[in-house]
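In this view, the complex is presented without one of its protein chains, the others remaining in place.
Up next, subunit A:
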Amino acid sequence: MTNQTYNVLAVDDEKFSLVLLQSCLRNENYNLTTCDNALQAVKEFKTHDFDVILLDVMLGSIDGFEVRKLIREYNQKIPIIFLTSLLDDINSSLINRISDDQYSYYLNKSFQKKQLMEKIEHAVRVYREESDAARFYKQLNVDLLLAREVQRVLLPPWCSLNKHMLTTYLYEPCFRISGDSLDLVELGSGKYLLFLADIAGHGIQSALYMSAIQSFLKALRLEMVEQAWLPNVILNRINQFFCNDLSGGSYMTCLVAIFDYPKQRLVFQSAGHPGLICCSRREQRAYEIDMGDKGGVPVGWFARTVYQEEDNVYYELDPGDIILGYTDGLIDLKNDREETVATPLLLSLLTSLMEKSTFLPLPYLLRSALDQIGYNIVPDDVCIVEVRGVPKGDDNILQLINLSKGDVSRGVEHFWRFVEERTHDNELATRVELLLSEFLNNVIEYECANRPGLRSGILVQICLREPDTVFVTVLDREPKSDQDKLQLSRDAADVFEQQNKAMASSGRGLAIIRTISSNIMRKHFNGLNQTEFLIRSAQPWSVQS
């Protein structure tokens, strides 16, 4: 018997039974409250905390099962021990009714004190263990959600655009937290480091490893001189950090790639990770970049591993190339027949998708296409990243707009200037500006209200098509669903105000957008929204640079 104190509520209309219980449990670790009627019992239960209830099956006009029903409205799991008299009451119907409830027990009224105490302790122990487990899992859930938020914050924005390249990625944890890691680090002089890794496991441990590795990469960037940025050097440093500083029992496959756009060159090395795919516009096909038998073992396997310079793979980039990296979660996607994604299928899909992708992110198009042909069972985390040179041309402009109204104002002004300078059609330029202003502000109000800052953004492309057409394409990410969000309390007045604002701006915006655009098309690709507007001008024009 333990020294824990139990708060017990005993309910019996036979007062003698209550007196007897009081006598039995006196001088033991029990605080006993007695009630001789159901109404008083429910009232007591609602106002005090109890660990267990001892309940007579027959309580005058109301039976114990009715009382249990009332109690269960307030507490689904508190143990209830039914006390009734001897074998003749143990008929199957009674046992069935008691067993209807997982947390109900039975004790014969001719109990021995030892049996009574053991029954109470057993019931309370199960109840407390379950309550503790429930509390533990609730806290674990909060921790997991927080770890996922940390993981999201550590990821680069879903889309990055600079004067050299456009990078987008799709990151899809199979459970809440992914074991995949991704980082994009600007090294200076037009060089960028792409780090893609698959850490063993999926849980909080993965998120912690990921945050450590990404912090290490950023520290490494400050420490290393530019000439030293070679994939093998970086892998060696990461391996040392992984094996010595993290001293974990884990490991990761990873790929380190350095893009040098001024020199149109790519150098990378794989440490047990899938290689890179090139979607070549020039060759009009997608293919795996040949690594020969180069590459090393996963990071973390051996502290003494040395990643060699001769294992770095060099590749000359063509301006139209789209380079795709991925974790093996992509090829582990399964269909109903348990078939995984074979490489020829992957390459064939990419070949057909790249034809229609002037700037649409292949990771999303690919994932969506695989989903459509039945590869929708996700047994592992999926991460797909693409890097491409910025599409150039006098007739189009591509811009990434951060989720702030100030950025939208500056962006649409820029678009106005682009259209006006090339078409000399002031009215057309104004219509483009107005449409984008309304739509982008709507996206910010509606979809991105909970994702402030620079973690996300809206990618906008304007394409001029002679003699009179402007195509405006907007890509934005869907907000995460409410149920997945980390629940933080908010002021109710604030919530109402935001809803009112959103409703007010939505109606007005939509009317304006419909007036300006003769055709609106919207598509969804696994969390990415593509909205395309067609605007025709009253007068034909020809593009002037």
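Definition applied: a residue touches a chain if its C-beta (ideal position, glycine included) is under 8 Å from a C-beta of that chain, and two chains touch if they have at least 3 such contacts; residues count from 1.
Just so it is clear, contacts and distances are computed from a predicted model.
Visitor: With one chain of the assembly withheld, which option in "Cell division ATP-binding protein FtsE", "Ring-1,2-phenylacetyl-CoA epoxidase subunit PaaD", "HPt (Histidine-containing phosphotransfer) domain-containing protein" or "Putative permease" matches that chain's UniProt protein name?
Guide: Choosing among "Cell division ATP-binding protein FtsE", "Ring-1,2-phenylacetyl-CoA epoxidase subunit PaaD", "HPt (Histidine-containing phosphotransfer) domain-containing protein" or "Putative permease", the correct UniProt name is "HPt (Histidine-containing phosphotransfer) domain-containing protein".
Visitor: Can you work out which residue in A:C24, A:L434 or A:V543 touches the chain that's missing from view?
Guide: In the complete complex, the chain left out is touched by residue A:C24.
Visitor: Give the residue, chosen from A:T5, A:Q76, A:S99 or A:Q112, that touches the chain omitted from the document.
Guide: In the full complex, the listed residue that touches the missing chain is A:Q112.
Visitor: Pick from A:T33, A:S85 or A:S404: which residue touches the chain that isn't shown?
Guide: Considering the complete complex, A:S85 is the one touching the chain left out.
Visitor: Given the full complex, what residues of subunit A touch the hidden partner chain?
Guide: Against the left-out chain, subunit A lists 12-17, 19-20, 23-24, 56, 58, 60, 83-86, 88, 108-114.
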